[in-house]
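Every protein chain but one is kept in place in this view of the complex.
Coming up: chain A.
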Amino acid sequence: MSAVRPLRRGPLRQTQLYDLHLARGAKMVPFAGFDMPLQYSDLSHVESHKWTREKASLFDVSHMVQHELSGPGAIELLMKVTPSSLDKLGHNQSTLSCLLEEGTGGIIDDTVITRRTDETFYFVTNAGRRDEDLAFLEAEISAYKQAHGADSIKWTILEDRALVALQGPLAAEVLQSYVHGSGPETDLSTLYFGNCRELYLTLPDGSRTPHPLLISRTGYTGEDGFEISIPTAGSPSLPAQVTELLLTNADQVRLAGLAARDSLRLEAGMCLYGHDISTAQTPPGASLGWVVGKDRRDPATANFNGASAILPQLASPAKTLSQRRVGFTVEKGSPAREGAVIVDINDESRTPVGIITSGLPSPTLGGTNIAMGYVKQGLHKKGTEVGILVRNKLRKATVTSMPWVESKFYRGKA
């Protein structure tokens, strides 16, 4: 229980909302090189989690790395470093994808990529992978430029942008009330999950925001919601102004921190890089085979990094994959957490057959212990009973399909 005193490598960075966090009673912790809010004084972790599922929460995710890649070579480069069918995306459509290591197809990072125009892409990567991602992209882009000319690609890291996520069933109603103007594009009911739009918000004095905000209908909680990219050029206080605006009605929207973010994303079955996925897994190895575009699976034409390792895994997983990422529901008692060893329940010698990579008692499910992890091929089927060792005690667990809490993405009416 002693407060964690982390090793600090250099000073922590602050997001544009740092002062606002302190003013709102945030408990700050080091995360991915930033001093970030874990939770706020008005709500406990569990209360904040439930608030997000019932109302709406605002998360500062400005630590994440926002990129813009443009030019005639942008799509070719992105379709080499990811296995996604980016050429099938319409303008302002996005997809979850993975940056893949050349040769191995190991996941360097997960990312959401948005096609803004034919030749312009916006994508967001993890703060915790900043150094690795930038070195990887730098090398790939400079190789591409060598072959295709210096003007073939322009890569910009959007350092001056903030990013906030508004998540929860009230998110659309709240955001709609601040959208500026009256054209059809201002109607959020036509902005579906996985799409984005540039919109102005109306500030309290009636004026519109000095910049349009890039509003993407997406999130990391399983709820309906938006990620809002906020430019700061000439208006450094815009992120704080927008945040204060969205927090106007404290009965609807509250700030939420990393603690709630982690329990919400786990209930939604979403991976946390560095825990549930790493360079040691390919997308199929991490049960993320669906990120590989359907039309990119022909070995004769597939040209993305690691295709030769990944395509056989997609074609015959039982033969090529030694372990699978699955969900578990664990019996009442101690939660199984990251690092807990999975054993065959019928094996008295307790030979390890897997490992838990994330786990906690689910606030939405009344404290039911849920966990994600890797288990030996063959023991991965839904309903399989396994044992998990928690402080040397055997806990019974069952392989369960994910998510545990149904996602409520806004896909419009069919």
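Brief remarks on what is shown
Please note the rule applied: a residue touches a chain if its C-beta (ideal position, glycine included) is under 8 Å from a C-beta of that chain, and two chains touch if they have at least 3 such contacts; residues count from 1.
Simple rule for what comes next: contacts and distances are computed from a predicted model.
Hidden chain, UniProt protein name from the list "Chromatin remodeling and histone acetyltransferase complexes subunit", "SKP1-like protein", "ferroxidase" or "Glycine cleavage system H protein": "Glycine cleavage system H protein". The residue from A:Ser70, A:Ser152, A:Thr279 or A:Thr329 that touches the chain not shown here is A:Thr279. Across the entire complex, the residue among A:Glu76, A:Glu244 or A:Glu338 in touch with the chain not shown is A:Glu338. Touching the missing chain, out of A:Gln16, A:Gln39 or A:Ser97, is residue A:Gln39. The chain not shown here is touched by just one of A:Ser263, A:Ser287, A:Gln313 or A:Thr400, and that residue is A:Ser263. Touching residues on chain A toward the chain that is not drawn are 1-4, 6-7, 9, 29-34, 38-39, 44-46, 49, 127-129, 258-259, 262-263, 272-275, 278-281, 323, 333-335, 337-339, 352, 354-355, 357-358, 360-361, 363, 367, 374, 391.
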